[in-house]
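With one protein chain withheld, the remaining protein chains of the complex are depicted in position.
Every chain is named by a letter (A and B) in the order it is written, and numbering of its residues begins at 1.
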Amino acid sequence: VSSDTDPLITLTTDIGWAYAAQMKGVILSRNPRARIIDLTHDVPPHQILEGAFLLLHMARPFPPGCIHVAVVDPGVGGSRERICLVGPQGTRLVGPDNGVLSPLAEILGAREAYRLDPGRVIPGETPSATFEGRDIFAPAAARLSRGESPESLGPPVAWQRLKLPEPVATSEGFEVTILHVDRFGNCITNVPMTAVRDRWGASEISVVLGAGRHRERVPIARTYSDLPLGTLAVLGSSFGLAELSVNQGRADERLHLRPGEKIFLQGA
Amino acid sequence: VSSDTDPLITLTTDIGWAYAAQMKGVILSRNPRARIIDLTHDVPPHQILEGAFLLLHMARPFPPGCIHVAVVDPGVGGSRERICLVGPQGTRLVGPDNGVLSPLAEILGAREAYRLDPGRVIPGETPSATFEGRDIFAPAAARLSRGESPESLGPPVAWQRLKLPEPVATSEGFEVTILHVDRFGNCITNVPMTAVRDRWGASEISVVLGAGRHRERVPIARTYSDLPLGTLAVLGSSFGLAELSVNQGRADERLHLRPGEKIFLQGA
Partner (left out) sequence: VSSDTDPLITLTTDIGWAYAAQMKGVILSRNPRARIIDLTHDVPPHQILEGAFLLLHMARPFPPGCIHVAVVDPGVGGSRERICLVGPQGTRLVGPDNGVLSPLAEILGAREAYRLDPGRVIPGETPSATFEGRDIFAPAAARLSRGESPESLGPPVAWQRLKLPEPVATSEGFEVTILHVDRFGNCITNVPMTAVRDRWGASEISVVLGAGRHRERVPIARTYSDLPLGTLAVLGSSFGLAELSVNQGRADERLHLRPGEKIFLQGA
């Protein structure tokens, strides 16, 4: 059997490398043929929405048939379910049913979900109450990668349809939410860049922080290097969304922004 | 030959990704079939005990027959030996003989060690004095992964039997050592959670910092989400050990704790 038929399992977590390593060992001990791809283990701790946003964009380019495992799981050991969502062409999503899988599932058009029943995933074993990534999700991914069906791991269930926050159009522009701050300090909002361009063209807009705390006119730019060093601008992120960016600086520090915050984009 | 027979080599280091990348190149240039798995390159610099603790728990879930390479090596280029420890079913541990391999070797029941003789591992080459991970351990792992025997790399040797610190039972409870602080700020102690439960059941205990500096009553919890946000508690880590944890906060910052520190767990 050639290696291109070996199953791909991707890992997206907020748990850091050392805990994720234990998941890799569990997977490989149950399926030595699995090919494990680290997406990121740097999701900010406990941030389900940011994890869901990142998973959506990281997993989408992967070929059909991958098993995507997400562990951003502040409710571990509690009452939230564990699920396997089934996408088209054999793609499967594995993780807690807290919404972290929802945006990816929706884009993929997943139609079914199955509960991961510990009695079927790890018969005779008791999972820890604090790390189901290792004790349930990794063994489930290994079973799926060996060709076992999601149905064999638990009954069909409904799942949480968490939505990423939507921008709100106002008479003056948009109220937007910061979905993610990247390694460069770019602040990615939830409004499509096309909507910004449709409204204001290629000119200037104003960035307004809550309650009039701060208002600043910024250019609309095409890319970082079109701007003088240190200039704050709005431009189209690679996610297709408007982002606030400082050429070779950090927009998050400049504006004191963090994921989850709401700001306003308005006419200049 | 199918890919599931390709040898697995895991890497655990404190050297960061860029130095570890050089090890990967050395391994793959000597055995292109090797499958390299990054466990972590984030061991706190020079922390042999914490590295040994993490290696033990990361490598244990892996299947037999892996080659586990550990590079936490403050004595590089000095008089400490380089060794290959032989576990059951073909598992091999490669690294400096400073104790970083010892807890894993003991759990695996390793019985033999062989010195890694540079003249045999890299005949005709001179290793640098500052990075034997690249110059000796990686080539040794590559040789082992091609089926060469540990005996062919050097003579049998005794090895350091470093023990992780043990908790001390006192009349009032336990003196414990922080073995690891994880990405969430959870402080993992060296006392089994079963010992804590056996002594105090599911009620409260006191966490006492050295010399009466601080004493605080905390609940014994089952998992993070059983607690109000921001509450400090003792619960069972996924390592099976008692950990101090703040639900969605950082216990290390709350108590100013670092790996290696000793604290007391006492009756409430």
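We take it that contacts are C-beta pairs under 8 Å (C-beta built on N, C-alpha and C of every residue); 3 or more make two chains touch, one makes a residue touch a chain.
Everything numeric here is computed off the predicted structure, so don't read it as measured data.
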>> For a quick check of understanding: of B:76, B:233 or B:255, which residue touches the chain that isn't displayed?
In response: B:76
>> Using the document's definition of touch, tell me which of B:128, B:170 or B:194 contacts the absent chain.
In response: B:128
>> Among B:36, B:55 or B:122, exactly one should touch the missing chain; which is it?
In response: B:36
> Who touches the missing chain here, A:146, A:161 or A:222?
Replying inline: A:222
>> List every residue of subunit B that touches the chain not included in the displayed model.
In response: 1-3, 6, 14-19, 21-22, 24-26, 28-29, 32-33, 36, 38, 45-46, 74-78, 128-131, 134-135
> Please identify, in ascending order, the residues of subunit A that touch the omitted chain?
Replying inline: 2-4, 8, 10, 12, 37-42, 54, 57-63, 182-184, 222-226, 235-238, 240, 247-248
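Note that in this section only the chains that are shown with their structure count from here on.
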> Between subunit A and subunit B, what is the gap in Å from one C-alpha centre to the other?
Replying inline: 30
